[in-house]
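The complex is shown incomplete by one protein chain, all other protein chains being positioned as in the whole.
Take a look at chain A:
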Amino acid sequence: MRVDVQQDDFDVAKLQSSLLSGEHDEGAIATFTGYVRCNSEPADGYRLELEHYPGMTESSIEAILEESAQRWPVCRARVVHRVGVLTAGEQIVWVGVSASHREAAFAACEFIMDYLKTRAPFWKKETGSQGASWVDARESDTLRAKRWQQSQQQ
């Protein structure tokens, strides 16, 4: 399990390789890469500023990774999240999970991303042609995260 919060960009190929143990115990890797989507025109003037809570950010994502490992037989899981100023089209977040079988890898990867969006202390402020504004939390993200609580109760 590893969590990196950083300003620098990341190499998805290297990150995926880092999930392989060399023991060949994993049969599947599922990954998710999030990109900065431009919410206004023109795209070349758009920028997204990401603020976070150092310390709590890492510990909250580590808790999410640990919970994923309790729910599914995960071999390794890793999250990289960028902070600072980003422009449209840039990579912003990467989640990768290795497991013996695809079912656990797919499910854990989606679970980690859904929980990250609702529990990890990041805040986005976007600046475009209409000026600067804080991005509001979305009810749809909260509902997606709640699905996992309901699925555990069943």
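The rule is short, and it goes like this: a residue touches a chain if its C-beta (ideal position, glycine included) is under 8 Å from a C-beta of that chain, and two chains touch if they have at least 3 such contacts; residues count from 1.
In this text, contacts and distances are computed from a predicted model.
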| item | value |
| --- | --- |
| Hidden chain of the complex, named as in its UniProt record, picked from "Molybdopterin synthase sulfur carrier subunit", "Cysteine rich repeat protein", "Xylose transport system permease protein XylH" or "Putative circularly permuted ATP-grasp superfamily protein" | "Molybdopterin synthase sulfur carrier subunit" |
| Which of A:51, A:66 or A:103 contacts the chain that the document leaves out | A:51 |
| Chain not shown, touching residues in chain A | 34, 50-53, 55-56, 59-60, 81, 92-93, 113, 116-125, 134-137, 141 |
